[in-house]
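With one protein chain removed, the remaining protein chains of the complex are shown where they sit.
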Amino acid sequence: MLLLQLLINGLQLGAIYALTAVGFSLIFGATKIFHVAHGAAFTIAAYLFWWTNAVLGLSWLLAAALAVAAAVAFGLCMERCVYRPIQRHEGAFFTVFIAAFGVQIIVQNLIGTVFGRGFVSVTTPLSHSIQVLPGLFVAPVAALAIVVAVIGFSALTNYLSRTHTGMAMRALSENPDLIRVFGLDPGRVAQYAFAIGSAIVVPGAIFTAMTAGLNPAVGAHVMLISLAATIVGGIGSLRGAAYGGLLLGLAENLALWRLDPQWSEAVTFVVLFLFIIFRPAGFFGRPHAAK
Amino acid sequence: MSQGGEVLLAASEVAKTFGGLKAVDAVSLSLKSGIITTLVGPNGAGKTTLFNLMTGHLPPDRGEVTWLGKSIVGLPHWKIARLGIGRSFQDLKLFANMTVAENIETVTERGSWLWQPGGRAAQKARRDKVEATLAATGLGDKRNARAVDLAYAERKFLSLARIMASGARLWLLDEPASGLDPGSYQSFLSLLRRQVREGVTICIIEHNLDIVQGISDRIAFLDQGRLLAEGDPKTILSDPALAAIYFGERAV
Partner (left out) sequence: MWAYIINLAVLISINAILAITLNFILGYAGIFSIAHALFFGVGAYTATFFAMKFAAGFLSATAAGMALAALISLALALPALRVRGEYFVAASLGLQMLAVTVFTEWKSVTGGIGGLTNIPPARLFGFAVTQPEHFLLLSLACLALIILVIRALVRSSFGRSLKAIRDDETAAWAYGKNVAVIKTTAVVVSSALAAVAGSLYAFYLSFINVESFVLDTSIQVMAMVIIGGTATLLGPVIGSVLILLLPAGLSYLPYLPVTEIGSIQQIIYGGAMVLLMIYRPGGLWGFQDTPPSRKGGAT
């Protein structure tokens, strides 16, 4: 029964990780930018949701909308104000990475200063666990998280294969030079990628606020997992990032079956390591892309 | 135009597919010593990929690549380079933040440890080589300039200088002279000819038909990953079918 419980918790966590990882992978695929400030979008969305909903008392719908707006604004701002100027002069991986890192540090500390460093969370009826079977507690949030993740992912896949900009994004991740051939503006496509990639973290952010709770470092943690999930899933594959996130969420929880809680984070990294050693291309990545 | 001596580097039925695209499709090409072979063909014909396959930069899906008769498929790129196969890149790939002298120097250093084998004598030999290369390519007074600060023509010459200094026996040059002004062009070509007289074998990917006519001892024509023709320049260049393919692409 414990195993089943851990499985369900793992799926819930995995759903959250999957969404965030997909956002990161989308951005990286379409723009080749290693957006390590992605976690900051998560933190901003989560805290804004908490603050407007739990502290200010706004309806969850309004709070969610504000969170999405904030995340999108953050993503667009990063693209416009930080990455674009850097790419104008040479945009090396190094420079982009450090700048993103710097932003991540700033956001994390600002949030800590403004909202405090302790854990905060949003209590809703949705997060109250119901005893479904003896020893098995499931909160509606778990089911909701999984459903939202699935819906979100299929919506995204549809977008990418049906709309013009979506297909442009996919083209970009295959071959950046193609973009100009099709007469599309890489800047515009990049903006869409950042907007969507950042927006997609919001459900996960909200669910985290409702379940595990938030602290300023939550974004960094989620960023790590997104990174690991993208690699495990295979760079360039959104499906892979989603499965990677799911796998890591499951691994983190299933580890509790045998290990103490403080080792669960370590499990994530062992999984990552194993993939880097034995299958650097990840689940769905192209093997030569790993070199 | 000579026919060349022993076969140095030979590709035999090599193939490489990317996604659904057959970049190189069962190509067999032998590079014979002492001559200049030119690889021509429309854009996207697979010429650069063929170079990548022959230098170990990419593993072939099928086929064999041999150096002096021995198979080199599966050898790491750096080992193949040390066998004496030098390569230049279409986008140059200079060591941007290093000086001209350092770019050349690092190529002469076999192994990368604190102390190079051979002691003082070898060190002097390397230094002389660097000087000779700088002189031959006309980069002497730019020796302390950073590669990223060089003018276009100078960068092309630096790319050549690196291969020269590496002591490679076979040079695979990927559009080495494209975009050069006529004056630089001529010095570039005479440099190449001088090297061949001194024992170097060269294979060039080239688009400019004047160059191709001017220096080729043999020509290989690639299109859509397949080797359509190989032989002496006169025959190939006067073939109307090949011209159609080549100029047909050009006209677009």
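Per-chain numbering from 1; labels A and B assigned in written order.
Here is the rule we use: a residue touches a chain if its C-beta (ideal position, glycine included) is under 8 Å from a C-beta of that chain, and two chains touch if they have at least 3 such contacts.
Remember, it's a predicted structure, so these values are computed and weren't measured experimentally.
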Absent-chain contact - pick from A:69, A:86 or A:143: A:86
Which of B:82, B:207 or B:226 contacts the chain that the document leaves out: B:82
Residue among B:107, B:189, B:211 or B:227 touching the omitted chain: B:107
Residue, one of A:46, A:99 or A:120, that touches the chain absent here: A:99
Contact set of chain A toward the excluded chain (per top definition): 34, 82, 85-86, 89-90, 92-99, 101-106, 108-110, 112-113, 220, 224, 227-228, 231, 235, 260, 262-263, 265-266, 268-270, 272-273, 276-277, 280, 290-291
On chain B, residues whose C-beta touches the chain left out of the figure: 55, 57, 76-78, 81-82, 86-87, 89, 91-98, 102-103, 105-107, 109-116, 147-148, 155, 162, 166
